[in-house]
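Worksheet for the structure shown next.
Every protein chain except one is present and positioned as in the full complex.
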Amino acid sequence: MANKDENNSQFNSAEKDITEKEHSIHMFRQMLKIRKFEENVNQLYTSAKMPGLSHLSIGQEAVAVGVCEALRNDDYITSTHRGHGHCLAKGAATNLMFAELLGKASGYCRGKGGSMHIADQDSGNLGANAIVGGSAGIATGAALSAKMRGTDQVSVCFFGDGALGQGIIYEVMNMASLWSLPVIYVCENNLYTEYTHYTETTAGDITARAKAFHIHAEEIEGQDVRQVLSTSGKLVQRARSGQGPSFLLCNTYRYFGHHVGDINRAYYRTKDEENDWKTNRDPLIIFSNWMTSSGLLNDSDLDQVESEVQTEIEDAVQFALDAPYPKPEEVKKHVYA
Amino acid sequence: MANKDENNSQFNSAEKDITEKEHSIHMFRQMLKIRKFEENVNQLYTSAKMPGLSHLSIGQEAVAVGVCEALRNDDYITSTHRGHGHCLAKGAATNLMFAELLGKASGYCRGKGGSMHIADQDSGNLGANAIVGGSAGIATGAALSAKMRGTDQVSVCFFGDGALGQGIIYEVMNMASLWSLPVIYVCENNLYTEYTHYTETTAGDITARAKAFHIHAEEIEGQDVRQVLSTSGKLVQRARSGQGPSFLLCNTYRYFGHHVGDINRAYYRTKDEENDWKTNRDPLIIFSNWMTSSGLLNDSDLDQVESEVQTEIEDAVQFALDAPYPKPEEVKKHVYA
Amino acid sequence: MPESSERIITFSQAVNEALAEEMRREKTVFIIGEDVAEAGTPFKVLSGLVEEFGTERVLDSPISESGFTGIGVGAAMTGMRPVVDIMFGDFMTITMDQIVNQAAKIHYMSGGKLKVPMVVRTNLGASRRSGAQHSQSLHVWLSHIPGLKVVLPSTPYDAKGLLKTAIRDDNPVVIFEDKMMFQDKGNVPEDDYAIPFGVADIKKEGTDITLIGTSSMVQIALEAADLLAEKDISAEVIDPRTVMPLDKKTLIESAIKTSRVIVIDEGYDSYGVTAEIASVIAEGAFYHLEAPVKRIGAMDVPIPFSPVLEDLTVPNAGMVVEMAKTLCAAA
Partner (left out) sequence: MPESSERIITFSQAVNEALAEEMRREKTVFIIGEDVAEAGTPFKVLSGLVEEFGTERVLDSPISESGFTGIGVGAAMTGMRPVVDIMFGDFMTITMDQIVNQAAKIHYMSGGKLKVPMVVRTNLGASRRSGAQHSQSLHVWLSHIPGLKVVLPSTPYDAKGLLKTAIRDDNPVVIFEDKMMFQDKGNVPEDDYAIPFGVADIKKEGTDITLIGTSSMVQIALEAADLLAEKDISAEVIDPRTVMPLDKKTLIESAIKTSRVIVIDEGYDSYGVTAEIASVIAEGAFYHLEAPVKRIGAMDVPIPFSPVLEDLTVPNAGMVVEMAKTLCAAA
């Protein structure tokens, strides 16, 4: 049933036996898929077809794709309330995701999780999380588990700048460092925690916080997928080879509101700021410009990807709209395993 | 009823109008008082006169006294499960403390708190705390309150190396830095969290953790009361004058077990280590040596202090032993204010 | 309810007004929490307060529920009266040490010397399609802890009057507002009135059965009472308003009068607030009950996202009516 790319794992840079062109197209496709996915989520919300709210990751595609491309299918990620991008980048199928967002039985979690709790075990996604910082322990525990079971799996913990406020992050970084766990803490600093600029909630120096625990830390431009990929590749390699945890600070931006209903943003940020990011630091533009200017592919290649993705997303939305709701008896199932 | 030194506040270095000799004797007396207090607590425990357990601060006297001497009576402290020293140093009376430890009605908390919850509002002690890291928020809140009320009070948060494991410490340091609060985080690193060496539970660099939040941090020899006093004096001055929070790492050692019942310690530390600290880094020896060698006072001065303190403590123990238990109807009082 | 003025405002406005009035009255009152200032919280309940009182008294905090609750405790112990804003009741999980081990016990542990006059404002209630971590009603946890008071306003009028009492109380008080009620409208006098804790409100008198509802379940009980009236069953509806302290006397007296009782609360069914209330009544009215005291809570499942499932988990008037009919038919 899943329209997911069965061969997804072959594309990741960790084990690439494909050409640079193929790989670039794949990354572009993944980023575009996220963008179009989220645009459609917004559409579903504004047309009152989606229950509840969603937090869109438009603008942050390069972080999700750059990091996940450095991972194997059996590596783990944990995600956040703003998690659609991570989920897709790790290999989830658009149709089952839309179905979940609409609360349908064929969704990844049988409609029981919703946007903030999407998980996809098959692609190593241990779940979005509606508690800010709530998945830091889970990601670190998955890394401990990998180490104990003697696999060389790596675990990535995605979180926003806001999660830097939660003490649990420091608790688990301390343990990850002490026990040299294969976990990477990826902080997506999109400048805001809901409606407050991160400088009002975050004292001092973010990477210094990780370094104080003797965790290797780097800060990068999160809008450049090539930079994200190459840095995460290095950190994944470190983790996989037993050199312990690391921290990756990605500077990025969400184009839309905190959630789909956050339309009037003037009281906390300017249109100019939004436009600046959209125009000068858009991950899709940066990457497609690089691809065309380096001669890797041309505009018509991109157009083709675009139309393929467009079709996939349209089909996926339709699939979700047509899918049945869970049966009433589902409500009491899965409380206990 | 309290035998507490009514003029305690005049002795603190922040506003000293006494001679260096008087001040030195006072500090020596305070440290000795703590030592003898704790010896008697141990005695009361081994002779089965004290209910429950206590965590002795013998060996750590210079931290408590050095820091509290830099404070005014109306400044705040919060303390820990190992809190007798802080409490005495801030100005509590030995007799009311012993009474509390024995669960007597005349104790500081009417016998309801006990060793781990002694508080003395009159000397600015907001309480010991049996939750490791549990008072970090309280100390920071007291600092916020001082700032909001427009006083120039300072708040000191004492905690052990073990509390570095608790996320709340980082949460409140972040806020203290953001809001430039008059709070000083005093970490007493006595090398152990219960029965585990701190290096097994503490990754990286302790002061770097504070610095990452842009909190001014210093590390000192906690056995030298003069060094503790001069450094805390500086930090208190900073806080009082609106320059914000700081972090003081004091290297120290507890001579006794984690608690009075922890007798066999060979599985987690050596006798040699204990003897080394007792012989070469004892706060009372270091300070009395300095006093005598600098000619500030002679052995007979010290003997006199010793015998005065001895008498005070003996009286205090007797007071507590003679004191009545709370009446049964006390049990339901003070649940609500 | 005093009728000093007929002024219809929303629940949200009533909360806002109580805060503004208390902040004007008493300089030591301040608000701390996430996005409480310019944003006025995601529910916009605090809109306008920062404009009047400034960022010194309406503090936007980092996402550090444990830390800023602890800061509230320390501030309360030293002369301030903080109102700590916990954005979703589910996040109370993160604050439990500071509220339960610290705030609730400090007065007692200090032998009555220290006080913690702090209010924690948070919420409860499902039905917003927010998923399992943003929909819980965890108020029974706090109700279980000596030293805390727990308040569940059900109308705009109560929201204002109870919040004022909470702010003036010298103890830690936790207020749970139902997220679904913020837009509810009702008469709220402009007066300065405070509603005492521990006094239940008889919303509707009746003779055949007592329906005890908390928070938004009061509305469900009233709806059910209307439907039951059509079947000639006269239901008395009571709102305890505070569950700690609990007005046992009023509840038991009503049970003695009607001899049948249903307790409705949106916490999970098992080990919830309904269990205590039902036990109190089953004991206090033992010799007068014609039928067992019944309880309706949220279904014992993590709250599902899908609307078709979520709606099955929340008590509704239909369930109450069915149960009431059965009870009244029995005996």
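Letters A, B and C mark the chains in the order given here, with residues in each chain numbered from 1 onward.
Heads up, the rule we're going with is that contacts are C-beta pairs under 8 Å (C-beta built on N, C-alpha and C of every residue); 3 or more make two chains touch, one makes a residue touch a chain.
Model, not experiment: these values are computed from the prediction.
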In the full complex, displayed partners of the excluded chain: A, B, C
Sole contact to the chain not displayed, among C:I71, C:V84 or C:V140: C:V140
Residue of C:L59, C:M109 or C:V174 in touch with the missing chain, whole complex considered: C:M109
Selected residue (touches chain absent from view) among B:G91, B:G162 or B:G222: B:G162
Among A:I34, A:A119 or A:A323, residue touching the chain not depicted: A:A119
Positions on subunit C contacted by the hidden chain, ascending: 90-91, 93-94, 96-97, 100-101, 104-105, 108-109, 131-133, 138, 140-141, 143-147, 243-244, 246, 267-268, 270-276, 278-279, 282-284, 286, 289, 291-295, 300-302, 304-305
Where the unshown chain meets subunit B, residue by residue: 51-53, 103-104, 109, 111-117, 129-134, 162-167, 193-196, 200-202, 267-268, 325-326, 328, 330-332, 335
For subunit A, the residues touching the chain missing from this view: 76, 78, 107-113, 117, 119, 121, 126-127, 129, 131, 134-146, 148-149, 155, 167-168, 171-172, 174-175, 178-179, 333-337
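As a convention for this text, only the chains that are shown with their structure count from here on.
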Which of B-C and A-C has more C-beta contact pairs: B-C
Chain separated most widely from subunit C, comparing mean CA positions: B
Separation of mean Cα positions, subunit B and subunit A [Å, integer]: 47
Interchain centroid distance [CA atoms averaged], subunit A/subunit C, Å: 37
Where subunit C touches two or more other chains at once, by residue number: 61-62, 64, 66-67
Shared interface positions of subunit A, touching two or more other chains: 164-167, 200-202
